[in-house]
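Right, I'll just put the structure down here and ask away after.
As you look at this complex, bear in mind that one protein chain is not there, while each of the others sits in place.
What follows is chain A.
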Amino acid sequence: MASSCGGSGGGGGGCGSQCSSLRDSPSVVGEEGNEILEVVENASVSNGHRSILRCSKCGEETAVYNKLCLDCFRSFLYNKFKVSVTSNAMISPVDCVLVAFSGGPASRVALQFTHEMQLKSQKNWDASKDQQQPLPVFGVGVAFIDERAFYSANNSEIDEAIEEIRLTVSTLFPPAKQLYVEPIEKLFSLDLIEGKARLRKLLDTIDDPTGKDDFLHYLRAISLQKVASENGFNKIILGSCTNGIACHIISSTVKGQGYSLPADVQYIDGRWDVPVVLPLRDFVARDLIMFCHLDRLRTCQIFHQSECGINYLVSSFLTRLQEENPARVRTIVRTAEKLSPFGFNKYKEYISDDMVPSRLRSKVQNLRASESAPLETLCPICGTPLCDSDLVNLKNRKCQVECDVFVSYCCASCRYQIVPKEEDSFNNFYSLLPQLFTRRVKNGLHVDHNQLREQVEEFLLSDDDEECGDTA
């Protein structure tokens, strides 16, 4: 039955209010009227107690959610996931993907469906290896970033939750998947006690609560990059869903990060060493939570968002908006989609044509043929592409001291809410900052050094002038 709200057939979230209004108005005529009659006919006669609605897709099983039975709801979600992955060429047969798993419903679904795709791929391999050249099966690993050092949290509860995660991952075979539990303080030191101390000292230098919250987000992202690079993964799958992305859109706008906003809301984010993909971008939390419950996929919220700062405020605001109209988060994401993405948000992987699904081959070939987009300069803390005013600030810098050079590469937002302004705090901050951040400047992040030198030549001190000072 065609969806009466014009959205994806019969099941997509975000059509709640319109659909129920149609159900409540039996006088609607025409196509919509026929649909209402169809619903009434499909409903089996009540057994005297509670009426049962049949699934609008298969017509056989009892409808449990959005007029679909569990099997059809599962198929709907899984097919939507598959389309998201294949039409954006997110996973190629030679990839090793790392699924970031937080324990929550969205990343649980991402993990489940990635596993199911891998399993199908494995079955195809097993079935066809004697006959033709089968496509290899992509590898899957799972990463959980243990953030307890950031919070004062109950250790035993977290350990129990991690054991549950281990159990969950162990049930997802064949093929078996490796779980990486990475304490976030490992970014600071291999010795976790020292790492935790350094992390906490660094956080103490950041006054702004939103800055602290955002910094945790960047630490998490860098941790995932680290786990992926160290263990041979070439893609990271994030379970970010429509609700989280809508929060990010509003928060970024509020924080004056409008220029870089498109970078974070696309299916593909290729600015990192290990590209990040978002297959659940168009899934609403309501559907994911409902599916986890109905399909008995165990989830838990292990770490709770800090309740101070802009991010929490925006999250509460969006909760209120959703109460009035559940479709709001989709509208917000669809609006942000109208912003032009960056070059690194496009599929750019250089693998042989055989590995690309045939319907995408011409798209890939066109992309390769077209001029590559100019490389962006990225902030070493948050990875944001620098806007024009940030670039001017960078070009006009006169310093040569390493820590000051670092700051000049930072975006305005990080300079405002993360980088300490007071000198002692700043020196502490920079000395404690993990190398994974500071070396992004030394490696000349997406900047051609010779070109930059030419641009700033007139501002540089010549060799016979007094030097600024030694490096930190």
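Observations on the model:
Basically, a contact is a pair of C-beta atoms (placed from the backbone, for glycine too) under 8 Å apart; a residue touches a chain by one contact, two chains touch by 3 or more; residues count from 1.
The definition used in the following text is that contacts and distances are computed from a predicted model.
Not every chain of the complex appears here, and the one that does not is recorded in UniProt as "Ubiquitin-related modifier 1 homolog", selected from "Cullin family profile domain-containing protein", "Neurogranin", "Ubiquitin-related modifier 1 homolog" or "Alkyl transferase". Note on the undisplayed chain: of the listed residues A:168, A:210 or A:299, the one touching it is A:299. The omitted chain makes contact with just one of the residues A:290, A:327 or A:403: A:290.
Within the complete assembly, A:63 is the residue of A:63, A:394 or A:410 that touches the hidden chain. Interface with the hidden chain, as seen from chain A, comprises residues 20, 49-51, 53, 62-67, 70, 102-108, 239, 241, 243-244, 285-286, 288-290, 293-294, 299, 301, 319, 322-324, 326.
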